[in-house]
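One chain of protein is taken out of this complex; the other chains stay put.
For reference, chains read A and B in written order, and residue numbers begin at 1 within each chain.
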Amino acid sequence: MSTLSSPSGAVRPAPPLTRLRSKHLLSAADLTAEEIVLILDTAEAMQEIGTRRIKKVPALRGQTVVNLFLEPSTRTRTSFEIAEKRLSADTLNIAGGETLADMARTLEAMAPDLLVVRHAFSGACHLLADICNARVINAGDGMHEHPTQALLDAFTIRAHKPSIAGLKVTIVGDLLHSRVLRSNILLLHALGADVWLCGPSTLMLPGSERFGVHATTAIDEALAGADVVMLLRVQFERMRGRFFPSVREYFEMFGITAERLRRAGPDAIVMHPGPMNRGVEIASDVADGPSSVILEQVANGVAIRMAVLYLLAGVEVDEVEP
Amino acid sequence: MIPDPCVLKAARLVDPVQGLDGEHDLRIAGGRIAAVGRDLPLDGAAPVALPAGFVVCPGFIDMHVHLREPGQEHKETIASGAAAAVAGGFVAVACMPNTEPVNDHAGVTEEIVRKAAAAGLARVYPIGAATVGSAGERLTEIRELRVAGCVAVSDDGHPIADALMMRRALEYVSMFDMPVINHCEDPSLKGEGVVHEGYRAASLGLRGIPGAAEAVMVERDVSLSELAGGAVHIAHMSARGSLRAVRSGKERDIAVTCEVTPHHFILTDDELEYDTNFKMNPPLRAAEDRTAMLDGLADGSIDAIATDHAPHHADEKALEFDRAPFGVVGLETAVPLALDRLVHRGVIGLPRLVELLARNPARILRVEGGTLEPGSTADLTILAPDAPTEVAASRFRSKGRNTPFDGWRLRGAVAATLIDGRAVYVNDSVTGAELLGASS
Partner (left out) sequence: MPVVMEADRIARTLVRIAHEVVERNRGAADIALVGIRTRGVPLAQRIARHLAEIDGRDVPTGSLDITLYRDDLMRHPVGPQPVLRRTEIPFSIDDRRILLVDDVLYSGRTIRAALDALIDFGRPRSIQLIVLVDRGHRELPIKADYVGRNLPTSVRESVRVRLVEIDGVDEVVVVDDGAALDPDGAAPDEGGEERP
């Protein structure tokens, strides 16, 4: 039991302490259902801070957070940066140069408390976590994972549905290259959702049967009775005609239109991690329509990241005074 | 030191070429095997009684290593690679031409031969490039490479992707009785892949290379060998589809042979994390592929075990998985791994192991050794099949530490390695091995 700042010598009951088991957030697989709920509950409390006139609390005062974004990203970096500033952390942004291992050693010399890492290659955060003392938050690594995106997605779903357990969540788009997908499968499964994947056969997830999902190329089957329709960005510029012949044909087969969406459940919500391609993954009237919660997702990102930063922050065990 | 002449008195001597597996003596004189038989007379030679449990085999030959010299001496040199070879029980290695410069002309070959002789450890057989710069466009001067000492040609590291180029190489080498060794991998199917395509790759977010990328080229090469008549040897085979193609070629008496590495018959892609010591090309495959490799080793359709020893500097491996180079070292782990995983688990017996590690590599490369027949050079690998081996990368003689097997405890050890009747390596952690000489 930790002794709090009380009249000296007094042993008092500790306040309710809850922790994440893992030092880092590298993968959604690091989180149990209980931990996910803790993060979502904490994010709910954090949301209120954004409505204040002074949108800042002193929780992370004196903590140094380095945003190491080695792959361009405006949305995620901005979201993390706002979250860090609202918690009064000292933040700095670094864009790279040397090898990752050398950069990690350089950073280590600056003794940051938290590293928020975005990288074009899968597993880069694991490499940093191995070398650095700081806690590492994966802000998207290659095609691997993007756990805070999945958390904010779950947070958004929870705001609209009584429970995530048992929901049919249909994820449509470029399954093969999506880190958002991989984190969402893990997180949604932990919370008991039924996950359906749909996309062209060329963009299917290899080994999808071992992921415990339903995979289909039939959009109507995937949408039937869905509670949540989550779209993934199709990076057409990277496809070069090798995965599907044209945007037109993709949209005809997999694009979410108002008419197609009628197959989903009556209160289905439509989500997109952004940035979206209107007329490719989604028709504009759906993106801007009553089912869309896309802008809420963006807003929720800050609260989720505040929650994760807050829950991971703290001093090292060996620094605690006896 | 082992005296010369001497008579090795072995509790077990294995040589499938002569059909021997049992208690035999072996007389060494003048660096060659003078006689093999029961109760050989000493005739003035010194008797050397080997400890019980030691097994005398023809010297093992690793027909696929990368010694990195010239050009990448920070990864390995011919001397450090040769030291690693003998410590791993290999009397000879065949080194791939992907050095800097590429071994595509006699000057490079001669330098390799000279440095290997200076090292005075394992025999080193250079493999010349099949095409200039291994660029896949023009044939190298294969006759001159042959004269300088090359035993095969290969563009290893790269496939010979162009079918016509491969056909011409096979036709051309048929004049010199040497094989083309091909790294079979369709470049377009490989794409930017770094691991085997499947669930594991997908969950780690790494790009996959399907087994078919290898198998389609093996199938092609079998057909081309049939067309051209030259011998093709499939390097580091990993996919079950490739094995199927090799078997079908052998059934039709096509001159196709193949090798498999210990990592491909032991590990699968299920073991993958982001540890770059598990990154090699071809990648660790699915469990079904591994099982197929074991079947091929047992039923004779796989000809050889080779390590694809590919040392890299630790800094080069300490990168993002996608950026790290492919390759793992293998010289100092292959024999204990094979004893533990193949022999002790009943996949194959020792005679078959000797075929895979000695006889067949010698036959495929048309080099001396591979047998204990009188008149052969006295190149011996002496095994202590029940002695424990603990893999410790930090103690490798190779400069490369990039092994996925670090810390593994195995049953089976190399006791000593003899070349020309001379003990070039004695394993001082194996009890009784000191009889064969001082530790090196």
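Just so we're on the same page, a contact is a pair of C-beta atoms (placed from the backbone, for glycine too) under 8 Å apart; a residue touches a chain by one contact, two chains touch by 3 or more.
Please read these numbers as outputs of a predicted model, since none were measured by experiment.
> Out of all the chains shown, which come into contact with the hidden one?
Contacts of the omitted chain with visible chains: A.
> Out of A:L20, A:V65, A:V169 or A:I256, which touches the unshown chain?
Per the contact definition at the top, the residue touching the missing chain is A:L20.
> Check the options A:M46, A:V66, A:A193 or A:I282 and report the residue that touches the missing chain.
A:M46
> What residue numbers in chain A mark contact with the hidden partner chain?
Residues 1-2, 4-7, 9-21, 23, 38, 41-42, 44-49, 52-54, 56-63, 87, 135, 307, 310-317, 320 of chain A touch the chain absent from view.
We take it that only the chains that are shown with their structure count from here on.
> Let me have the rounded angstrom distance from the C-alpha centre of chain A over to the C-alpha centre of chain B, please.
Using C-alpha averages as centres, the distance is 46 Å.
> Which stretch or stretches of chain B touch chain A in the complex?
197-208, 273-274, 315, 318-323
> Name, in rising order, each residue of chain A that touches chain B in their complex.
99-101, 119, 121-124, 126-127, 141-145, 176, 179, 182, 205-208, 210-211
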